[in-house]
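Note that one protein chain is taken out, while the other chains of the complex remain in position.
All chains are identified by letter, namely A, B and C, in their written order; residue positions are counted from 1 within each chain.
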Amino acid sequence: MNNESMRVHDGLLPDAAPISFIFNERKYTARVGDTLASALLANGQKLVGRSFKYHRPRGIFSAGPEEPSALVELRTGAHREPNTRATVTEVFAGLEASSQNHIGPLGFDVMAINDALSTFLSAGFYYKTFMWPKAFWEKLYEPIIRAAAGLGKLSVQEDPDTYEKGFLHTDLLIIGAGPAGLSAALAAGRAGVKVLLVDEDFLPGGRLNLERFDIDGQSSAQWASNAMAELTTLPNVRVLTRTTVYGVYDHGIYGALERVSDHLPTGSHDKPRQILWRIYAKRSLLCSGATERSIAFGNNDRPGIMLAGAARAYLNRFGVSPGKQIAVFTNNDDGWRTAVDFQAAGVEVTAVIDTRSIAPPVDINVPVFMGNRVCDTAGRLALHSVTLTSGETIYCDCLAVSGGWSPNVHLTCHQRARPIWDDTLAAFVPGTDLPAEMQVAGAVNGDMDLASALNAGHQSALSILKNTGNNAKIPPAPQANAESSRITAFWQVPDCLGRAWIDLQNDVTTKDLQLSHREGFRSVEHAKRYTTLGMATDQGKTSNVLGLAVMADIAGQTIPQTGTTIFRPPYTPIPIGALAGRSRGKHFRPTRLPPSHNWASTQGGSFVEVGAWLRAQWFTQAGETHWRQSVDREVLQTRKSVGYCDVTTLGKIDVQGRDAAQFLDKVYANTFSTLKVGRVRYGLMLREDGFVMDDGTTARLAEHHFLMTTTTANAVSVFRHMEFCRQCLWPTLDVHLVSATEQWAQYAIAGPNSRRLLEALVDEPFDISNEGFPFMECATLTVCNGTPARLFRISFSGELAFELAVPARYGHALMDALAEHGKAFDAVPYGLEALGVMRIEKGHAAGNELNGQTTAANLGLGRMVSAAKDCIGKTLSTRPALNTNDANQLVGFIPVDSQQSLRAGAHFIDEGAPLTLASDQGWMTSVAYSPSLQTSIGLGFIRHGQERMGDQVLASSPLHNEQIAVTIVSPHFVDPQGERLRA
Amino acid sequence: MRYSAFQIFKQGLTGNKHWPKTWRTPDPAQQYDVIIVGGGGHGLATAHYLAKEHGITNVAVLEKGWLGGGNIGRNTTIIRSNYLLPENEPFYELSMKLWEGLEQDINYNAMVSQRGIINLYHSDSQRDAYVRRGNAMLMAGADAVLLDREGVRAQYPFLDFDNARFPIRGGLWQPRAGTVRHDAVAWGYAHAADSRGVDIIQNCEVNGFIMEDGKCVGVNSTRGSIRAKKVAVCVAGSSGRVMSMAGLRLPIESHVLQAFVSEGLKPVIPGVITYGAGHFYISQSDKGGLVFGGDIDGYNSYAQRGNLPTVEDVCEGGMAMMPVIGRARLLRMWGGIMDMSMDGSPFIDHTSIPGLYFNGGWCYGGFKATPASGWCYAHLIATEQPHETAKGMRLDRFKSGAVMDERGAGAQPNLH
Amino acid sequence: MLSQPLYATAPLAGYRQTINGTLAQEIEHFSLIAISIPDGGHESLNAALESHWQLSLPETGTCIRSSDRAFAQNSSSLVLFGMQTDQCLLVSTAASAFEQDPFEHVQQLLGDAAYLTDQSDSYAALDIQGPTVLKAMERICTLDLETFTASTVARTAMEHLSVIVERPENDRLRLYSPRSSASSFLHAVTTSLALAY
Partner (left out) sequence: MLINHPQLGPRDAAEFVYLGDASLMHRPDAQSPTAAEEFHDYLHLRDNPAGVHRELWYHEQGDRAWLIVTRNTLTHEITNVQMARDVALAEQQGHVAS
């Protein structure tokens, strides 16, 4: 069949030129406004996919997001999107889709063998076997199971689409633009309330587009269209269509996904694919409607068996008949409307089978079987007949089933509220403990008929107006007839020979629930997990209540006694790409660039990520082919003459106030109140648990003004900690903190010629001589003919060194000036590697040593914890385990064979000791090749380190099959007396 | 009943109508040798090893809801023994060895699947830390392999190697790590303990401890008073609530950790992989779902649900590491309550009250520890001595300073 | 030895572009001074602000624009942002507002009445004006900018970046974000402008 032969009238679709699309490599036509499901049905294509476990043929079961069966792979190449529900996919020109989860053609899936073996593949069978021989699980059984499981295939290519996020604020969020939602939006919108109306369909109206009802004298679809037109003219109303509210979070925050371009051909636009909205709503009104459910009877899973409301939706909205002969199986009055509508459309209705004994007063001329049931069906790839318990065979290629309607309470449960069973409706309705400021209206709240839903939406809006003191006069609620939806609960047809499906996708049948009950998996959660009921991509939207009812039957209990399961976000699945938004690739996180970055990139700089920063690692010069050549040159030239390096990334905190000195005494382990103005001191900061938090130098710029530096890595956490100390611990101190990290471009200038280089920069009358500006001095001055600057005489390299800071805008120019004036000394810029080499040569601890597991004593700085005052961390630093005799101590290491390279992360053991944890003496923290000493050197922690100078141990790295004999030495490899930096 | 392929065949032929219950549903007796409070993975494992290894079978496991309903039923199913500290690594390696023989031990297929885990590194200092860790693992008898960038690419060619904000430089690979079907662990231990005579009592909430002469001699519960020589609490997630009934304050905060699963997909991710420049870890279940997670939300919570910023942060990490998952859809998210301890490590210890034992503080690493936790807790309860591999897991270690701080984050639970 | 004076580099290199009808341009010349209020010094600082610029200390989250005639010609040329309980930012976007170095000038005028920290080089500043401003910013800003008036100011996070935002006019926002991440900041804003619809 082809050429939309099942399109029996226009429905709501304009009769425009057809568009073509491809399913399983075959071309079909459709109309604008079709879903993929309606288009396939229009072309008579009933077989759409295969089920998860038994690979049974699957057709189209629903007409909405609840679809368990009609899943396809949409689009091709990197755009391929597995597990896409055909029922909510808008057809566009050139759409390509294919069926999934089968080997061989869709009609002859090899994996359907599972169906024949189903008696041995009952719920949980895999927990009881595949255990012998032991090694076979991973090698044999599991790969087979994994290959058979899963559904669609990822392309395994980078997602080529872009995704956006956004944030919306509203006074009233209305979820769902069906009868209740539209009625409420009109009332609130006309009263001037700031409304956000969200609907997941591309044609708002919900049920109004699926039925042949009248409202205020118009067709319901026309009324919906008019309502939408009015709402879009109101400035206080914003409407999002193609948007699903997928989750409810704390304090009125809602997650929503807008499908911006999923309905457009690939490559035809420059819009993002989707926008993930975070909605902040003062209050919300949930008008999410209801979802129909099936009845359990033998072989109730064949293509052609669908929900009665869905069959009606295809007919009324899309003008498509899902079959040539329709039979209806129902336990409620609503199912009858399907028969009525098909008969009115001229489609043959072969039977209405109602489980109840008394027929509703419906004017219809078809065979009616009251008090009867369908107990079996026939048709391998598509339905051709059904058998009733009374023995009759009814020919039909579409069986429309209605087991009743379940309110879409999902969003009411996202904060773990439990819905309540309503016997009259035979359904769960929202519980009483809804998310804060949420109301519900319409079918979701059990207002099943149109008149009630319209009125409920209107009344909800009125109550919100009243509660917010809005006295606007608005027109009355729209009027419609109240249709009947009476139901007598009926769940499963007993004594069917064939298996009766509950979860169509995961292949869970009533037998599985019987087995799980038998084996003791009786709580709802156990049964769900044991059988996988409701765990498929549809999350049991059509099967949960039916499954619960069957479980109640088996246990001989009522449904409320049996329990319920609540729903978690998301309401429908959300692409991971949408949740990530723009944060991917290079834009995963912001990049911070120091002021010299552009300069460095013109000077052969290679860059490396250091936290959020990108820093120059080294500067390659012509002829250098290996990074070590560059680094060795930078180190040697700095130690020989002078080098300069951007150290802006260190955290800088302005500490001001009358009590600033006292404050620093409390946050630093050592004392700062004694520091003189114009001087700098090294500071050690502890956490309250006594371990080292951070270190750095702090300068006293004025009596009440200090400038603290932190490590690059801890700049943010130290600032936060100090604000805690200031606000929460010592609020009476007059002390104020401002981050100055970004303000200053700060460069280290190190080496014996550093003073001479700076002499060329500093303005008169500044005296930069050793006498005028000794070690650990700081000053405010101007450089380069008037640029304000700060100068610190501090040294990380161990050389005579300075750090010069200018406002960041001059950072680039200062690098130029250093390079220009440095020519006279063959000055070199040096990068992070050379900085690291020099600090290891000097024995300074850095990140690898200050890893949060280190005490002051480990670093040999135990005496810095002042005995004269309290400070953060002091008391707990005296705990016995932090002060043991065999504690690790930071020392230096050199290889016995100077040709060998040390390795950070190697563990120290005594020679001859076994390579076990019991032999473990410590580990190497940092290593470098020292061009000054022409050997590999290392820093590390080892027990009793200070007492073991000159001892030989093995640095073992079993990861590398490596053991290197090393000698324990002082960590101060270069200038141990510190003569250079004071020169 | 002993489970086997033959049993499946035999039962299948008779319509699967004669399978027995997986465990009995006994009423509580008046007196037990040991009461285990908490029918999660750790509690059930403890019961199993008490019975099997120590011959103590007069045991009740009391579960307030349905067994396995706590964190054993809501985690990302990863097992690994890639710890750094000597107080931790031997314990987790014991656990790994127990996982390796679990199914034969308990006659239940929990689908222990040693698919390997790779922790990516993105900088030299991360690499150095992983070298230190990998060496510690090898010295403790575990397995570890340091991969460079090409070694990672050989296993996971579809990671973002070329356009990443934080380029992948390599990874620490533990081949024996992997995943386990989490619910089946609870069911399997319950099945095995039950078959040795342990009473598993569901829907039985403990609401007080019976104290006599300063000793704990039983519990009051929603199913009456039940006495025992020893009461062993094992209720991670609710540790604070339960132990406060004994008047004890703990070095624990309760935090929510969210986990996520995608729709089912054909196999794409062979093992477990964790991102080193953000909070993200992922594997693929046998059913085809991508199972992934990230960091805790970061605030105290008993609500078993989290919030959006964490969800988005996790997915951002995922897309940054492997942009091929962009079109996979997140299907379900859920939250579990974690005992976050002050140093990120757990407790298996006596309490200051004779007869009352405590197991908890597993942070978000409790699943992989299930067998060893049960093994060592059973050892402590049966012998009164801590097991060799769990000696450091003491409640008083913050007093002594002998902390087990793998991350070096200090006494702030949400940083571990 | 005298050198050439150092030249200044703007964090966004003088960016100026119209995107979807909205003009985004870097504010190249501005001064921004953090004023910390000494404990107990609220009144004397208020008096100093009043006498020098007819300004007073704003509540946190609000800004006060100078009514001093020297600045009032350009309504936004001198503003005090209330950033936190004990701190505000004095922002001048008029290049010629001060006769000398703005920080030194303010320091001389306020003396001991306040603790000052120059932040002029700490931020990249972007002015965006046009019809899509709010639609664009709703993609990255969690705050409801529709409710902002000319006397609102806020510091918030956008795309993992710290941003100070003010709305001097209805269709105009000024954004200040740390200098080091200026290029990420510019990317965030211009992407939003390009994708606003």
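Criterion: a residue touches a chain if its C-beta (ideal position, glycine included) is under 8 Å from a C-beta of that chain, and two chains touch if they have at least 3 such contacts.
These numbers come from a predicted model, not from an experiment.
S.K.: Going by the stated contact criterion, tell me the shown chains that border the hidden chain.
M.R.: Computed over the complete complex, the missing chain touches A, B, C.
S.K.: Thinking of the whole complex, not just what is shown, which of C:L12, C:M83, C:V106 or C:L145 touches the missing chain?
M.R.: Of the listed residues, the one touching the omitted chain is C:M83.
S.K.: Using the document's definition of touch, tell me which of A:Q621, A:Q727 or A:Q952 contacts the absent chain.
M.R.: Of these options, the touching residue for the absent chain is A:Q727.
S.K.: Would you indicate which residue among A:I113, A:A344 or A:A436 is in contact with the undisplayed chain?
M.R.: Once the missing chain is taken into account, the touching residue is A:A436.
S.K.: So which of C:C63, C:A154, C:L175 or C:V189 would be touching the chain we can't see?
M.R.: Considering the complete complex, C:A154 is the one touching the chain left out.
S.K.: Against the chain that's been left off, what residues of subunit C make contact? List them.
M.R.: 59-61, 83-85, 142-143, 154-157, 162
S.K.: If the missing chain were put back, which residues of subunit A would it touch?
M.R.: On the side of subunit A, residues 249-253, 280, 415, 436, 688-689, 716, 720, 723-724, 726-729, 731-732, 870, 874-876, 878-879 touch the unshown chain.
S.K.: What residue numbers in subunit B mark contact with the hidden partner chain?
M.R.: 238, 240-241, 244, 249-254, 298-303, 307, 309, 342, 398-399, 411-414
Methods note: only the chains that are shown with their structure count from here on.
S.K.: What is the distance, in whole Å, between the centres of subunit A and subunit B, each centre taken as the mean of its C-alpha atoms?
M.R.: 23
S.K.: What whole-number Å value describes the gap between the mean CA coordinates of subunit A and subunit C?
M.R.: Their C-alpha centroids are separated by 33 Å.
S.K.: Using the average of all C-alpha atoms in each chain as its centre, how far is it in Å between subunit B and subunit C?
M.R.: Between these chains, centre-to-centre, one finds 50 Å.
S.K.: Mind pulling the residue numbers of subunit B that touch at least two other chains?
M.R.: In subunit B, no residue touches at least two other chains, as defined above.
S.K.: Would you pick out the residues of subunit A that each touch at least 2 other chains?
M.R.: In subunit A, the residues touching two or more other chains are 165, 278, 583, 587, 589, 591.
S.K.: So in the complex, the part of subunit C that touches subunit A is made up of which residues?
M.R.: 1-11, 34, 36-40, 86-87, 101, 115, 117-123, 138-144, 146-147, 159-161, 178-185, 187-188, 191, 195, 197
S.K.: Could you pull out which subunit A residues touch subunit B in their complex?
M.R.: Contact set of subunit A toward subunit B: 52, 79-83, 119-120, 122, 125-132, 134, 137-138, 142, 145-147, 149-159, 161, 163, 165, 247, 249-250, 253, 255, 276, 278, 414-416, 511, 515, 518-521, 523, 525-526, 529-530, 532, 536-537, 539, 568-570, 573-577, 579-581, 583-589, 591, 608-610, 687-691, 693, 847-848, 851-854, 876, 879-883, 903-907, 915-917, 919-920, 923, 925-926, 956-960.
S.K.: Which of the residues in subunit A end up touching subunit C in this complex?
M.R.: Against subunit C, the touching part of subunit A is residues 162, 164-169, 271-272, 275, 278, 280, 582-583, 587, 589-595, 598, 612-613, 648, 654, 656-658, 704-705, 734, 736, 738-744, 759-761, 763, 783-788, 806-814, 817, 821.
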